[in-house]
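Just one protein chain is left out here, and the rest sit where they should.
First chain written, first letter: the chains are A and B, and each begins at residue 1.
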Amino acid sequence: MLLEPEQIILIIEAAGTFAFAVSGATAAIRSRFDLFGIFVLAFVTAIGGGTIRDVMIGNLPVNWLTDTLAITSVIAGFIFTLLIYRRMKKLEGWLFTFDAAGLGLFTVMGTQIGLEAGMSVGISIALGTITGCFGGVLRDVLAGTKPLIFQEEIYAMAAVTGGIIFTLILNFFDALFVAQLTGIVVIVFIRVIAVRYKVGLPRMNVD
Amino acid sequence: MLLEPEQIILIIEAAGTFAFAVSGATAAIRSRFDLFGIFVLAFVTAIGGGTIRDVMIGNLPVNWLTDTLAITSVIAGFIFTLLIYRRMKKLEGWLFTFDAAGLGLFTVMGTQIGLEAGMSVGISIALGTITGCFGGVLRDVLAGTKPLIFQEEIYAMAAVTGGIIFTLILNFFDALFVAQLTGIVVIVFIRVIAVRYKVGLPRMNVD
Partner (left out) sequence: MLLEPEQIILIIEAAGTFAFAVSGATAAIRSRFDLFGIFVLAFVTAIGGGTIRDVMIGNLPVNWLTDTLAITSVIAGFIFTLLIYRRMKKLEGWLFTFDAAGLGLFTVMGTQIGLEAGMSVGISIALGTITGCFGGVLRDVLAGTKPLIFQEEIYAMAAVTGGIIFTLILNFFDALFVAQLTGIVVIVFIRVIAVRYKVGLPRMNVD
């Protein structure tokens, strides 16, 4: 028996939130935060992007305040990190896959929420990118490191590209689930290629 | 003649805002900020937590924009710090007490505002903790240091515990002022114990 579209989206959301929480908790442990700090960083990383989006478009109270799945996924990611931190090396492949799925889903969802709020296509894609990427920015600011996303392999550009694909399909075929899934797959695919072949955005040479 | 409950709450609010402003101003002086920077850090530390809470639940315009007592207390804390900075060592006991009272009050008030906005108990306690603790997070981010609260003795856990006690009493006895005062006292008590006996949350050993 196949899953319904809504169920597939929920599973991706749970996995993505979990992976974002793990990435926040891991960064907190590396910065030698205590238990509470680890939990907060897991939380902020997982819900930060969506919170910034909701605040900016006035979608208040922000989403996570009433989203039990998100909070449960964050707590699961937090506990998982505490249990498994020393052996995490072995799981990096899984975590990378989850993280890419989360980036894909959050970006597509953020773009969709922007369109539904009556924003222009460009602004909606920007909101999707913020949803996918700015949790990680908050994580790095709180951990006291320069935001990784501004210095890394193709991360935000994967989000932007996926957002564009999503809005194109939605516009021309009016098929929401196909657009969502294609957007997510494109983002995961770009992330895999970027990391596998170490592709990065150019930098300016500073004299 | 005894004070009314509302008056007691106002006095605690003024003392707590004052102490938070002093802690921000002190951090700014240590980071060698100029006069304006000292004022901004005093302000952000004192009103940051409540502002983040108000924004997230959509309680806009945020509280401090119309709260004369808060602004007056911040200005008093700012001026006090400038006058007394060199002799502050002697006053650390007072400032610690005020800070603990502020943490207590802000947490209890934030929890109450969350409940009044129709949030679940868990989310309301989280909002209370954010109200009490995130002004200090903003202070440390702006001062360019790692957030103290993520690395310190029991600070946020005092807030969480006080928030739980507050909601329990409110739920079972329906006595708002008793619940508020007990929540505040519990938080102050935990802070005193934690600092006196140097209790901290466990950390992960990083290899």
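We adopt the following convention: contacts are C-beta pairs under 8 Å (C-beta built on N, C-alpha and C of every residue); 3 or more make two chains touch, one makes a residue touch a chain.
Keep in mind it's a predicted model, so treat the numbers as computed, not measured.
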Candidates A:A76, A:V121 or A:M157 - the one touching the absent chain: A:M157
Touching residue (missing chain; options B:L41, B:L105 or B:A156): B:L41
Interface with the undisplayed chain - residues on chain B: 28-38, 40-41, 51, 55, 58, 60-62, 65-66, 71, 82, 85-86, 141-144
Residues from chain A at the interface with the omitted partner, ascending: 55-58, 60, 117, 119-120, 122-123, 127, 137, 141, 145-147, 149-152, 155-157, 200-204, 206-207
